[in-house]
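With one protein chain removed, the remaining protein chains of the complex are shown where they sit.
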Amino acid sequence: MHKITLLIHCEDQPNIIASVTNFMATNKGNIVYIDQHVDREQNIFFMRLECEFKSDAFSIEKFRNIFKEVLVEKFQLKWKMYAADKKPRMALFVSKYDHCLYDILGRYNSGELFLEIPFILSNHAHLKSIADSFNIPFYHVPVTKDTKYEAEREQLKLLESYTIDFVVLARYMQIVSNLLIDKYPNKIINIHHSFLPAFVGAKPYHSAYKRGVKIIGATSHYITEELDAGPIIEQDVTHVSHSHSINDLISKGRDLEKIVLSNAIKLHANRKVMVFNNKTVIFS
Amino acid sequence: MHKITLLIHCEDQPNIIASVTNFMATNKGNIVYIDQHVDREQNIFFMRLECEFKSDAFSIEKFRNIFKEVLVEKFQLKWKMYAADKKPRMALFVSKYDHCLYDILGRYNSGELFLEIPFILSNHAHLKSIADSFNIPFYHVPVTKDTKYEAEREQLKLLESYTIDFVVLARYMQIVSNLLIDKYPNKIINIHHSFLPAFVGAKPYHSAYKRGVKIIGATSHYITEELDAGPIIEQDVTHVSHSHSINDLISKGRDLEKIVLSNAIKLHANRKVMVFNNKTVIFS
Amino acid sequence: MHKITLLIHCEDQPNIIASVTNFMATNKGNIVYIDQHVDREQNIFFMRLECEFKSDAFSIEKFRNIFKEVLVEKFQLKWKMYAADKKPRMALFVSKYDHCLYDILGRYNSGELFLEIPFILSNHAHLKSIADSFNIPFYHVPVTKDTKYEAEREQLKLLESYTIDFVVLARYMQIVSNLLIDKYPNKIINIHHSFLPAFVGAKPYHSAYKRGVKIIGATSHYITEELDAGPIIEQDVTHVSHSHSINDLISKGRDLEKIVLSNAIKLHANRKVMVFNNKTVIFS
Partner (left out) sequence: MHKITLLIHCEDQPNIIASVTNFMATNKGNIVYIDQHVDREQNIFFMRLECEFKSDAFSIEKFRNIFKEVLVEKFQLKWKMYAADKKPRMALFVSKYDHCLYDILGRYNSGELFLEIPFILSNHAHLKSIADSFNIPFYHVPVTKDTKYEAEREQLKLLESYTIDFVVLARYMQIVSNLLIDKYPNKIINIHHSFLPAFVGAKPYHSAYKRGVKIIGATSHYITEELDAGPIIEQDVTHVSHSHSINDLISKGRDLEKIVLSNAIKLHANRKVMVFNNKTVIFS
């Protein structure tokens, strides 16, 4: 049994759903999941579809070609087709904070995450022992103002040599430049410790404390050139009060960060996220 | 332009999605919404679909017949097809509490609800002036132990004479018998003031207080023969503490009841709820 | 039985709690509620206390004088003392939206709110019939660019002639000037339809839609000179997705606005809010 996951978007137009589902049937596929969304403001159609093929002769490469010939040009589709059983490969970038790292590795170990983690990278050596205890290669790539370009070149080489599909910044605390963003567009996931667009930039818990908000949040988003302004994947919040110090906010926020980031990773790894015009469509 | 909403469920089987979407295309329909769910435990397939037809000659009665001939027998479908622009007609049963009534009528007035409210019925006269101020007919049908059967016969006559599609018990505080349930299966929506299945029956806030729970809830569900055990449509909760008295729980609970019931009404009125084996599938 | 509510704040210093509680005991008061908070960043002590006096001879005016003599100067207290059974008087300012108005009046009618509403004021006539149906005087005071000053003078006269304690802007949609703010500092409560400090100013739901946030919110705060930047009393949020249109956000947001504003009103009316340096301390 072969199974594919298909993501498409295009200008909205009549018969698009019927054409795609009919195409699958004609090619002996059985659709087991279908969901769609139309952005009426921008007139864009989005679809996510899972389809099973029983034939032993099925080849995803061949099927991609047929799909391209029959449908892509006709409807001017933007599309991605995945072998559903192929786990994406995720690189994990960390700095000194360990709470997101522990959370992700705990889930990874328990089989909760549909992905592979070929390596962990950090600009500091602090968390190496955690990587070791989970038997995952750890690369220490220091970053200073002067060595930033070289450091990113080294990162890029690692990403390529490990054939990484997407990158997760698990409180990496460094601004990532276009050198990486351009190579991995909408494939670098960050966790920001505020409810974006409130409190962009550094020290959001301090700003939240100062403003006297009654709720704090965390936001996972794809990195784009503009700081903390990329497409939002997942957000969550928790109530706070005047009685919470900045340290309390930081501590409560850690729980948000862990869960929001892990949820974003799951959505991305399961190919449930589409991006258009700096916004996400989430087929969950 | 004609638009239909189609709900189907049947045993899960290959090609069901392609067959239905293909059928719509063949009949010159353009699918504008599709969502589906497979209950893997019970092997049941559920689908909700909206389809537009441009032809002036389109008739939903004829289309129903063609659909029946071509697909219903073949796949052994259970199905419902609605003209999407036809508002369902809802009867509102109340008792003495007014918070859900005000909330529903406020939304109704503002155009937020896709439905018509031909009448309000109560076993008490207390809320008549509210019905009057919204210009909705009000029927006072007292219920005592001895007159319960006659009262429900009268209710039934009203429901039929007004061609009511579904009934909402907005804190109606009376147990509804099979006389009504059998005529309106999965069409009588209740709001229960607890997080079901916790605290079934009378005085759930008192029970919650006694147990010392840290969260209280409200549940909207379809009425079935067994008390508070019907299919759940919507639930929500709020945090409480030791400092809340029973009256505080009741007051906080009112806000939950209003919002949970209104959300359930919207889901039902927009034909987004399917029921199977005492559980709901919600296409929201 | 007489009961007072006392709110104090001052620089943090030793023995402040014991001094106040001892003072109450000496004056034959029985403390039935006490809560306190120390802002360690600013070194400010806050306290809320309820105290009962059995003597028929008790007079709050006399007690205020004794309190002032004995404690206020010694600890340099800022303080407010209320007769606990005296309901505050609240003016309600509205515009064309009715959801907050219905919500507040429904609660008011049911006895849920410890306050009096002597009048409702609007810059439009649209909601007069609602005020009428609840038997509350309604004043229509139109506001244009040119007449703004005169309109606010008229508002001020009404507030004074009705001896209003605090003002609630229930989606009033007008910027209130210093003429009113200075007379009612931290006594004018607004509801802003976003999760402040995100989306300050006009059309926050449109901005939220454009940014693609996964959570929307509402914020109730005291009006200050800077727009949407006053002390936050209460906030709440709800999850949204790509499938929600701007109208969906507006509709879901209305439920937040109603509940957040009513909660803020309750906290203020029950004298549970203290303000210091543009932040609130909430003794709930």
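Note that the chains are named A, B and C in the order they appear, and that numbering of residues resets to 1 at the start of each chain.
Here is the rule we go by: a residue touches a chain if its C-beta (ideal position, glycine included) is under 8 Å from a C-beta of that chain, and two chains touch if they have at least 3 such contacts.
In this text the structure is predicted, and so the values were computed from the model without any measurement.
Enquirer: Among B:E152, B:E234 or B:D255, which one is in touch with the chain left out?
Expert: Going through B:E152, B:E234 or B:D255 one by one, B:E234 is the residue touching the chain not shown.
Enquirer: Among the options C:T21, C:N109, C:S207 or C:N278, which residue touches the chain absent from this view?
Expert: Only one of C:T21, C:N109, C:S207 or C:N278 touches the chain omitted from view, namely C:T21.
Enquirer: One chain is left out of this view; which of C:M1, C:V32 or C:A125 touches it in the full complex?
Expert: C:V32
Enquirer: When the complex is taken as a whole, what residues of chain A touch the one chain not shown?
Expert: Looking at chain A, the ones touching the missing chain are residues 98-99, 102-103, 106, 109-110, 112, 133, 251, 254-255, 259.
Enquirer: By the contact criterion defined above, which parts of chain B meet the unshown chain? Give residue numbers in ascending order.
Expert: For chain B, the residues touching the absent chain are 37, 39-40, 195-199, 211-215, 217, 231-237, 241-243, 245, 278-282.
Enquirer: In the full complex, which residues of chain C touch the absent chain?
Expert: Where chain C meets the chain not shown: residues 14-15, 17-19, 21-22, 24-25, 30-36, 38.
Everything that follows uses one rule, which is that only the chains that are shown with their structure count from here on.
Enquirer: Would you mind checking which pair of chains has the most C-beta pairs in contact?
Expert: A-C
Enquirer: If you average the CA atoms of chain A and of chain C, how many Å lie between those two points?
Expert: So the centroids are 42 Å from each other.
Enquirer: CA centre of chain A versus CA centre of chain B: separation in Å?
Expert: 37
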